[in-house]
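In this view, the complex is presented without one of its protein chains, the others remaining in place.
Presenting chain A:
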Amino acid sequence: MKSDFEVIVIGGGGGGAVVARELSEKGVSVLLLEAGPWYGNRKWPKPNDEQGAKSSSQYEDLSIDILKECFTDLEDDMNSLISGKFRWGPANRNQGPWERRVAHGGFTWQNSGIGGSTLHYLGNSPRAYPQAINRVWPITYDELIPYYEIVEKKLSVSPAPALAKEELFYYGAQRARWEPLETKDIMSPGYRAQPNAILRRSQPFEYTLENSKSYEPYGCSFRGHCVNGCHIGPAVEAVAKRSTFASYIPYALKTGNVEVKPNSFVIQILTEENENKEKQAIGVIVRNTWTGEISEYRADVIVMAAGSIETPRLWMNSNLPENEWVGRGLVNHWFDCVTGIYEEATLMENIGKPNIKPYVGQNSAVRFDYPGLGVIQTFGCTPGVFSSLLYASSDKGYYFENETNPESPWDFEGAVIGEQLKEFMMNYQKTLCVIIFTDDEVSQQNGIILDREQKDENGYIPIITYHPSEKDRIKRDKLAVIAANILREAGAKTVIRANWSPDIYIHILSTMRMGFVTNTDCETLQVKRLYIADNSVLCNSLGGPNPTLTTQALATRTSEKIFSKYFASYHNKPAQ
């Protein structure tokens, strides 16, 4: 059977969109299949209400006006895990979300839709720690650097500007005698402005360089809605936060070589034996999330970029060959959250402002890196998401169940509810929160399996399990003490440690590890012509840093590998 496309990419998120652009710019014809909706495209004027068109392949289809209608800045509308526009579920919100089994009352926080989890991400784009790559991964950090540079340029990654909450963190970190960091390649502990993919006002980037007409002002307006979906800009490709729907997809469409189908859930990878008796991927079976209609598409190469849960789930649901590392080795940075509450007089004295308004400014604009332990970064946003992350999530029960003493680094530990919650939230404007990412270690015990007794319309449901190690616990406790100390040095009157459950999945990585499931080009070892380009192919936790940039760098590299192995010989158009 003749192939419909040269490459099929499964998933239009942080990784898949990169592959779609990189390959289409080399002249390769690409079909991009995305399970969720597309916000900001004329073919889907009401993406959650009506099924709209089947596909879009025109740059002219993009519409900033539709994007602004869809992204309402309202956090239940956008971020409810059950019915929010950014939930993991079908575009049609009259249907429930897609089910996952998470132990111990935890949850996964991923987005379906063009842009994937970069829809709600905070734009943070640090590199991995070199020591977490060298001699641990089958490739070196130096091999990644040129690809980091490409993505950093395409996303216009630059140091985040500081407003009040950042000034307060800098003040505390300086007083705690940590060093400022001035490199992207982090070898020692210290603090720095978040390298993020959020355009500063009038910062030059690809869009402005390509066009000569004059624009409305563009760039971040510090409205504080990174997590609720950024729509600030005069056009989709100029939206301040560089989610892939704004950064990579518009440029892919401009090539004329890409067809994008949202609302298309891939439920099976098709394979056959090649002349060398090797299994190879030849196509996919797709289910339309509105109509249930089943379609089949063929291509020369298939790229899985469905995320660290769905990629192994799809592998297993497709009955691809057994591999003891498929779905295994999951790390999630075992997050924690430490919060400081300040008095007005202290804030006036330390930063010259009466409050820090966590809902103003970029959601996370300063970070602290500690190779060997992990990451601490500031986090501020609208009050619903803010309260539920700071005060509702604990593995240590409620604050009133846990004793603290004057020597404790924090005054409260555990979930905060009741009148105490209201009292803390009354101080919302004077609250500085930091989130911890632990450099957690890979274990084959952790990961995704299928619930063989329960299916949804897309196949067996994934069960996600994760138990951190004692080493992880020690690292995380050290980071919590450092965080509490920085908050105290900044003058916090009250410090609260949430002590999150390990079953909260926000960064989800390394379930299809390079070297175990794929070769160093990210082609799977057991199925030829099948590649992986999402967080699942990362080998480990990266040492703690946010994973998106590394996945995008790797996806850029993988695109080159795919092109040179399968397409370079008969494509006239030279690589760009």
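Following the convention adopted for this analysis, contacts are C-beta pairs under 8 Å (C-beta built on N, C-alpha and C of every residue); 3 or more make two chains touch, one makes a residue touch a chain; residues count from 1.
Here is the rule we use: contacts and distances are computed from a predicted model.
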Query - Listed names "PqqA peptide cyclase", "Cell division ATP-binding protein FtsE", "Gluconate 2-dehydrogenase subunit 3-like protein" or "SMC-Scp complex subunit ScpB", with the criterion being the UniProt name of the chain not displayed - result: "Gluconate 2-dehydrogenase subunit 3-like protein"
Query - Among A:Y391, A:F437 or A:Y566, residue touching the chain not depicted - result: A:Y391
Query raised in the report: Which residue, A:P146, A:P204 or A:P383, contacts the hidden chain when the whole complex is considered?
Result: A:P383
Report summary line: The one residue from A:I294, A:M348 or A:I417 touching the chain left out of view is A:I417
Report task. Considering the whole complex rather than only what is displayed, give the residues of chain A touching the chain that is not shown. Result -> 46, 48-49, 72-77, 79-84, 93-94, 96-97, 101-107, 163, 216-217, 221-223, 225, 232, 357, 359-360, 382-388, 391-394, 397-398, 400-401, 415, 417-419, 421-423, 425-426, 428-429, 501
